[in-house]
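All protein chains of the complex are present and in place, except for one that has been dropped.
So, chain A:
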Amino acid sequence: MSTSAIVMMIVAMLVVWGGLIAAILNLRGHPDAEEPDPEDVPHPL
């Protein structure tokens, strides 16, 4: 593989997979506010 291809492959992985990890960490740091469990209320089949 050429150097430029290796660099772009690593950059692509770092940016996209890094973006996913950052997004997951952000979401984990902000749990949703509590709501009543919908299992407790009836819903159609």
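Just a few scattered comments:
Throughout what follows, a contact is a pair of C-beta atoms (placed from the backbone, for glycine too) under 8 Å apart; a residue touches a chain by one contact, two chains touch by 3 or more; residues count from 1.
Here is the rule we use: contacts and distances are computed from a predicted model.
Matching "Cysteine desulfurase", "Oligopeptide transport system permease protein OppC", "Putative Sulfate-transporting ATPase" or "Sodium-dependent transporter" against the UniProt entry of the left-out chain gives the name "Sodium-dependent transporter".
Touching the omitted chain from chain A are residues 1-2, 4-9, 11-13, 15-17, 19-20, 23-24, 26-27, 29-30, 32-35, 38-39, 41-45.
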